[in-house]
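The structure that follows is given in the form of structure tokens.
Note that this complex is displayed minus one protein chain, with the remaining chains in position.
Moving on, here comes chain A:
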Amino acid sequence: SEMSFEWPWQYNFPPFFTLQPNVDTRQKQLAAWCSLVLSYCRHRKLYTLDVMEAQESPVFNNKKISRKLSVEAIQVVFEELRKKGNLEWMDKNKTRCLIMWRRPEEWGKLIYQWVSRNGMNNSVFTLYELSNGDDTESEEFHGLEEWMLLRSLQALQAEGKAEIITMDDGKGVKFF
């Protein structure tokens, strides 16, 4: 959607951009940052982030109050996200990461709910049908990138709610 993003009150509070030395204060600060990063990525449908680019992105750089989060602080925020399961590093040097503003389990749940709601258990779908099919257009998971879709289905598979199958032209899934 083209709705403009609603920044949280912390975004315009200068201390938000300084890593707080007081431990309790810092915990609250980091929680707010994690929440902001995830909701921003969700809004812009961003699934990956490059650390260097991120520094200049509006999320970490508020030009209006002339404050930006330092690279060190960005790394701290990313580490928080990683610990919570919302971020995965794509390389050893930690220059690029996958942002999972919804974790695979959460996507899996949404997909399964849609399947159940429409009585489509025991049906088989190709991955493309799920992410780009007309039937799923109004769903949140519509447009989901393949790597994420796959992980979500793997999560369902682990719960015994689906099985990933290999078809002629790619992968598919059967729901139970």
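Following the convention adopted for this analysis, a residue touches a chain if its C-beta (ideal position, glycine included) is under 8 Å from a C-beta of that chain, and two chains touch if they have at least 3 such contacts; residues count from 1.
What we mean here is this: contacts and distances are computed from a predicted model.
One chain of the complex is hidden; its UniProt record names it "Vacuolar protein-sorting-associated protein 36", one of "AP complex mu/sigma subunit domain-containing protein", "Vacuolar protein-sorting-associated protein 36", "Trafficking protein particle complex subunit 2-like protein" or "Signal peptidase complex subunit 3".
Within the complete assembly, A:Phe13 is the residue of A:Phe13, A:Tyr47 or A:Trp89 that touches the hidden chain.
From the options A:Asn22, A:Asn93 or A:Asn122, the residue with contact to the chain not on display is A:Asn22. Residues 9-10, 13-15, 17-18, 20-22, 24-25, 28-29, 32, 66-67 of chain A touch the missing chain (whole complex, contact as defined above).
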